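Complex shown without one protein chain; remaining protein chains in place.
Labels A, B and C are assigned to the chains in the order they are written; within every chain, residues are numbered from 1.
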Amino acid sequence: MTWGVVVFPGANCDRDCVHVLRAVLGADVAEVWHADRSLDGIDALVLPGGFSYGDYLRSGAVAATAAVMPAVRAFAASGGPVLGICNGFQILTEARLLPGVLMRNRSLRFQCHPVWVRVESTATPFTAGLRLGDVLEMPIAHGEGAYLAPPETLDALEAAGRVVFRYCDARGRVVASANPNGSAAAIAGVANAAGTVVGLMPHPERASEALLGSADGRRLFESAAAWLAARRPATSGAAR
Amino acid sequence: MPTVRVTVMLKPGVLDAPGQAILAGLRALGYPVEGARVGKVVELAVPEALRARVDEMCERFLANPLIETWTVEEPEAVR
Amino acid sequence: MPTVRVTVMLKPGVLDAPGQAILAGLRALGYPVEGARVGKVVELAVPEALRARVDEMCERFLANPLIETWTVEEPEAVR
Partner (left out) sequence: MSAVRAAGAATRAGLSARDAAEVYARLGREPNAVEARMLAVMWSEHCGYKHSKTALRRLPGRSPRVVSGPGENAGVVAIGGGWALAFKMESHNHPSAVDPYNGAATGIGGIIRDILAMGARPVALLDSLRFGPLDEPRPRRLAAGVVAGIAGYGNAIGVPTVGGELRIDPCYRDIPLVNVACLGLVRADRVVTAAASGPGNVVLYVGARTGRDGIGGAAFASAELDETQAAADRASVQMGDPFAGKLLIEATLQALEAGGVVAMQDMGAAGLTCAASEMASRGGVGMTLDLDRVPLREPAMRPEEILLSESQERMLLVVAPAAAATVAAIYRRWGLTAEVVGTVTADRRLRVLAGGRVIADLPPDVLADAPAYDPPSEPPADLHERWRPPVLPEVDPTDVLLRLLAHPDVAGKRAVYQQYDHSVGIRTVVRPGDDAAVLRVLEAPPLGVALVADGNARWCAADPRRGGALVVLEAAANLACVGAEPVAVTDCLNFGSPERPAVYWTFVETIEGIAEACRALDAPVVGGNVSFYNEAEGGRAIAPTPVVGLAGVVPDVARTVPAGFQRAGDLIAVVGDGEASLGASLYAQVVAGRARGRPADPAPARAVAAIACVRDAVRQGVLASAHDCADGGLAVALAEACMAGGHGAAVTLPAGPTTLFGEGPGRFVVSISPPQYGVFEALARARGVPFCALGRVEGDRLRLTPPGARAAAVEVPVDALRAAWTSLEV
């Protein structure tokens, strides 16, 4: 299978994602330029973190207008797995591929430190290989990560099991002190209705090697690889 | 070229953390202000033909309708 | 309580990276806008007694006088 990592100008985690997918997972990776209009040959897509286009208006707002985005939309519509990490999550909400918005952290500051999240749904490619209630340690690094959506949207997300990750403490308890940024219902990640498009604020690629303190994040990528392998014959990569 | 001014504010009810911080800051400096709300203003030089589409630009890009409202001011009102 | 609106804009000539980004975004969406400048707006609920000191608040806190200018609009003009 081939992963695609979209390179938006100003993204700064694209190389990190490529390293993890290529060197740690041993997968094939294609860098997708923001001006490309095709995702032919890509089986799973990552929108990496960073500050796309400087993030000067609202985070992710300009990237959501990039030339590659129609292809991303089509890829998502056809059921291709898409993972938006941090700025990638912000881009997906701005592109309205995921519901809600990411607001300034409650602290009004950029925050960089490890957090724990609890797996709340396994109905996505990225969590299919995990268990409900699994606790993952990954770092956050963002200034605008407070997830917010209208109450009716939040209710609908909960009802449909589309909350994928929730901030928790090391033992998996969702307590106020474990919510780093003021996210509604401690939401750290959500999925689209099909479950194939997932966005989250913590950085799984920064927690994919034990040397860096945690390898929990790697399980998201491994899960998606296994999910794809199960979905289609091994000789995949066919154009969509 | 006419200039329009777009003002984008958070919807009432959405937590305005920057506004709260400004309020606290002003009070700390000894100004007993009662409330503060923060927004963005964007001044656009738009060709006449585009004038009618400014609202659409706000809806699609300059504001996030989920949490923000906007007002568009007429050229005459700016400067 | 009267509300005043403070608009803070970058001085002419100061690098306006946010304005450039907005311009690029609007053009990418197919709006041939010619220029964009971004600023901040702060709506303050100020007791009458404080009205005269809004300029001072801008100078000391709400704006960075090295790179920004500000205008204060009268209560009537707001909404």
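Just so we're on the same page, contacts are C-beta pairs under 8 Å (C-beta built on N, C-alpha and C of every residue); 3 or more make two chains touch, one makes a residue touch a chain.
Source: prediction; values computed, not measured.
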{"item": "Where the missing chain makes contact, among the chains that are shown", "value": "A, C"}
{"item": "Residue in contact with the excluded chain [from A:G4, A:G88 or A:P139]", "value": "A:P139"}
{"item": "Sole contact to the chain not displayed, among A:V20, A:L45, A:L98 or A:M201", "value": "A:V20"}
{"item": "Contact with the hidden chain (one of A:R104, A:R118 or A:H203)", "value": "A:H203"}
{"item": "Residues in subunit A touching the chain absent from view", "value": "9-10, 12-13, 15-16, 19-20, 49-51, 53-56, 109-113, 139, 141, 143, 203, 205-206, 208-209, 211-213"}
{"item": "On subunit C, residues whose C-beta touches the chain left out of the figure", "value": "11-15, 17, 21, 64, 66-67, 69"}
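Basically, only the chains that are shown with their structure count from here on.
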{"item": "Between subunit C and subunit B, distance of the C-alpha-averaged centres to the nearest whole Å", "value": "9"}
{"item": "Whole-Å gap between the CA centroids of subunit A and subunit C", "value": "35"}
{"item": "Residues of subunit C engaged with two or more neighbouring chains", "value": "22, 25, 29, 38"}
{"item": "Touching two or more other chains - residue numbers and ranges from subunit A", "value": "57, 61, 65"}
{"item": "Interface residues, subunit A side, partner subunit C - complex", "value": "53-54, 56-57, 61-62, 65-67"}
{"item": "Subunit B residues within the subunit A interface of the complex", "value": "14-15, 17-18, 21, 61-62, 64, 66-67"}
{"item": "For the subunit C and subunit A complex, residues of the former touching the latter", "value": "17-18, 21-22, 24-25, 28-29, 38"}
